[in-house]
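Handing you a structure now.
For this depiction, one protein chain was excluded, whereas all remaining protein chains were kept in their positions.
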């Protein structure tokens, strides 16, 4: 297993290398205007000087080489536009904790609400919970997040007298953004859990358990739920990453100083170093997330072993 | 073993009728045995697509949504041609030449007007048309590209490593980078949007198809085809793809609302269509700002409802169709 | 010899609702099960064997209902039980079941020990270490070596035969009165099959069980059964003592079944085979369901459903051929000397 | 002002912001939002009062040499540099201005405002370009701790007005050296000598400005703290938050303005925000480089026809177009000249009322009948010239600029409706949101387009920058609409009339009256010959705010208007009427103040 993990990590490194190279090259295709805030007021001289000092006038291969040398020295460089001269890691480091915390919290909420909902839906197919859950899932998928987040923010703050904006010091202000962030995942988890549980319910071993005389509550709890949860486990790490990276609406609405919209922001501002660093981090985390998903799955499911190469799913 | 073949059934019935009138003596004689009839017994004629539609037609909700969708589709395309309909981009002025801004929904403007006096009713329809166009274009190209790549990826073992690597790479390149570059090179327009969405959108489809293919690739019937020397191309076309029809339909049905949803997001981060081309994405985004003032919320709700109707319809139709196209459900 | 009846089925009818269409899976079955006997139910796929026994345990799929008849067990009518709670008193405790496929009937994510203990804790009232000890001893009973260690393993670490033993161990751990084995060995190799059958017979003695075997392998039937019920299209067409059915079958379907045994074939010549396919259970079946495939069908077979005709006090068959008015028909020659054909060759 | 609160420094002003600073390094940044920290935290040599009259700042007094090339400033003593916690760090000395200039001119720091500095100060450009390496040759010197001398390239009548811009602000030399490129990356890497300290800086969370207790002029600082809270969706949420009392200022976008004005509870709270000295105008492109599909050759024929240009010039209903963003009083934003009012004045007479511009300022360019007449003439002439009708007019806009897209639609419909679709065909096109200017205006990829310009100093010359002809290398000029490429309009000496007019005006640096008149003549030439269509002023639209809009330091350009010094908070926001009354009063008082100052 260690060996397998090591091998996959090496493979991932190559993948990362390619990804970064491509993103690096794509970023260099962007118009130079994007590197300046005050483009219109600058003279040729200044633009030239600035581009030169950012190393953007060197041939691409040299830029790439410098970039990799810098990475080898353990530095992701400084931000260029987003916050000039501030080390990229410092910026990310200051934003990551809130995002990670909020991502984890929202994921916990999503699991706490989504899994019971999915279970209830699977249990009483076409019962109240199934209908309710389906309605909820359909609502969440049909209404754009941008709209229902705003609805939640405006009405809930009004009804419960909550502050509109997030503030790190005020725990009450965490509630709405975190809950909003989990809405999509609640629907998603409920939907998949229901699907997997219904699949699982048709398996022979459930029949055997019933024939043994195990009551349906224990069957749900001890047999169906856990087995249905296994295929979901694999996606949890990636799902967390998406939650963090995709919290752009929430962070904008509630002023959460997280890194949700950061990537989009720095791409638009053409802060090359930030883009590269973020892509590097996100891809790395994504790849590790996949691996972690496999490991988790391996822990949950004794049948799966890394020795056998992962089959089809 | 669906319906009994009607002709056979009729013949059987008439035989039974005639037998009923026999006397005891006659009843206890051998009836004779027809081997061909025995061979035929119990089975009926059957057509895959007919059964698919039959099952689908039984799902009343999906059917009514399909009809609704059909009507909507039809209407979006003929709406501009109907006399008395306003143009989606024309600005309406009052007698004094000022724009009819933010008129509430009413008899004159059914959905009201927006902040520069354009007719929201025609804008919503026009937006639906644009968004559906984007949705269909994206879904279609995703399907074509995704299926092609997915089948190759899944079936041709040698390509697996390469494709997996390509997938990992492309999947990790942020869509925003690509979009921004594209809108710089190509200007924000429907084709830019579609193009950029397709550029990475097919990946999911391809991976999905690949996984499905992996599941059925080594089934006996494919081995049989290989034993018969069937070339790979035909195996893909005849053995693999037909099995994926249902899932592909489902994915495509979901890809349409997903593309529209994606458009909303892209509009939000400023990469969407210009307002001169109304789309659900920019209508909703414009409307969002008005959320706080109760009287103007209609400008958000109309396009949001349009979007929801489209999304829900495709979602349910897609699911129903996927169910229907699974022969397991054709009993 | 008068035997005590443990379970009695009367006029049982089961229907399934499939997308609005009705499938008659069991069409009026009556059957008495005697204490400590082993009854084998044979019949081709889809004839309703599994559905029949599922009604004994309330395990019919949600779309199936008992539309008529009763199932008497221990003074209760099982067909009237509704709630899960009522059924829990029967399932496992009174009637247990071994399923066909050992590969899929165990939860892949739980240890063998857990799955056995679950039954023990429910039905023997033991807990914790005691339950574990009981599990070990049952595993040893079904012939799994090193049981102490093995209960901590997962199903995928067991071979097919061993898994089937575990499934049997679970059923036996419930300490039931009736053990139903639904095709317990079809997925196994002959050598293992023989071992399992032997094991089941031993367990039957040891735990004083009444057993029902479902199979379509006549060899297995010959091995395990005291009595045989032959099913066709949701109905028992012939039932009798093992020897009676093998050596003196009366229903054309039983004849056909026996005739097609390869053991009776002569090399280079055609084996007997049943033409056609079983009837469509969605349609209303008039007369004898086997008639269209029966070369010796009488005209009445297409008109009226035959009643049971007693061949002996323990043997009856549902065929007009036994009616006094019917022309006399002998069983096919080939099965008349089944005994010689089969056993003589080995 | 009405209902002004009693002066007290405990007042708190809260608002939202949606654009985070990227840096606070005022020696580098060219963006106005980012200069806010320096505006409030760092004092320069001079400042303006609320009427735009120069007041002593760090410099108590100053004098110029006769040739107007040397400016000597005498600095106030005892002014301290403090850090963000208010701790004293050093005294402010003349050398701080020199050190800041050296930093500014060090090319590796990529200052975006260095060019403004080196456009006037002697040898600064050469130092920036490394043609000279000895900084002492640059025209800025501290002769002692409290005396600062600037030596200019050439007489510059507007030099004083430039001093309020960030590139002339001081910075402590030791601190600069210590921080290097990290100067101003956050509130702690900055030293303050101004009215406020940025005590809290949490990126994308909040900024808190706190009154500087060590400030030399602290009696004139009335607002105690200013709290800015980050919110990306400010436009959506701020009005609601104002209603809930969570903030003291919110912009009311034209979309929801009706709503606020209808509601009794809110209708008396909304007022316009003050327009800035920033000009919008439609430019005809004389150097079309766009795609063949938009027919650049045909456009060249059309745009060189005066009647064609004039038909559009007179045909454009600017009020209608402006009302997209400002539906209530669009005429308040209307601008008839390229140079906006209140930039400079000649003894109290505003530049826009000087010479040839006076007539232009007095009338609205939209005259439908005139327009039609010109169009008829143009049609025949264009046909004769072989142009095809309708003339395609490519009109790009930036999709991320609020309301621009809508405005284009309005303009398209209005012009085409007035002049006929058989005559013109306006094609609004969304440009890329990234690199918009490079892809459109600068590249010449437009036919008619709304462009803007903001002044860099208080002199009419600043508004000629967009139209400056290129030098022999094709460089150095404006890149707006290349009037030097127009056909005709050539003087006897072979150069373009407009170029000659410019040259004459710029040559006149000592006599302000002559100078201003000459610039007015040049600008009038552009407008009268319909090279551009003056359009409107820049404003932030309507707002509800507790800040008094009429007591901030006024200057037509630079960072003065960002300063809270001298500002009061209102008990309750102004209503429309109160606002207009206050504006009227301010205008009157200003004229008086300017006249007084001119003496």
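So that you can tell them apart, the chains are marked A, B, C and D in the order they are listed, and the count of residues begins at 1 in each.
We take it that contacts are C-beta pairs under 8 Å (C-beta built on N, C-alpha and C of every residue); 3 or more make two chains touch, one makes a residue touch a chain.
Here is the rule we use: contacts and distances are computed from a predicted model.
Per its UniProt record, the hidden chain corresponds to "ATP-binding cassette domain-containing protein" from the list "Cytochrome c oxidase subunit 1", "Dihydroxyacetone kinase subunit L", "ATP-binding cassette domain-containing protein" or "Phosphoribosylformylglycinamidine synthase subunit PurS". Touch with the chain that is not drawn comes from one residue among C:96, C:242 or C:298, which is C:242.
If you put the hidden chain back, the residue from C:104, C:195 or C:336 that touches it is C:195. Among C:13, C:70 or C:217, only C:217 touches the chain left out of the display. Seen across the whole complex, the unshown chain contacts chain B at 1, 36, 39-40, 42-46, 48, 219-221, 223-231, 234, 238-239, 242-243, 245, 327. In the full complex, chain C touches the hidden chain at residues 44-45, 160, 188-195, 197-198, 216-223, 225, 242-243, 246, 256-258, 260-263, 265, 267-268, 270-275, 277-278, 338-339, 342-343, 345-346.
Everything below uses one rule, namely that only the chains that are shown with their structure count from here on.
Put simply, the chain nearest the middle, going by average C-alpha positions, is A. Note: the chain lying farthest from chain A is C, by mean C-alpha position. Note on chain placement: the centre of chain B and the centre of chain C lie 47 Å apart, centres being C-alpha means.
With each centre defined as the average position of its C-alpha atoms, the distance from chain B to chain D rounds to 52 Å. Multi-chain contact residues, meaning those touching two or more other chains, occur in chain B at positions 180, 184, 270, 288, 291-292.
Within chain D, the positions touching two or more other chains are listed as 236-237, 240, 432-435, 439.
Counting only pairs that meet the touch rule, the chains in contact are A-B, A-C, A-D, B-C, B-D.
Residue ranges of chain B in contact with chain D, taken from their complex: 89-91, 97-99, 101-102, 115-116, 118, 180, 183-184, 187-189, 270-276, 288-296.
The part of chain B that touches chain C in the complex is made up of residues 1, 4, 15-16, 19-20, 22, 24-31, 33, 35, 37-43, 55, 58, 329, 331. On chain C, the positions that touch chain A within their shared complex are 57, 59, 84-85, 88, 90-93, 96-97, 99, 101, 104-110, 118-119, 122-123, 154, 156, 167, 170-171, 174.
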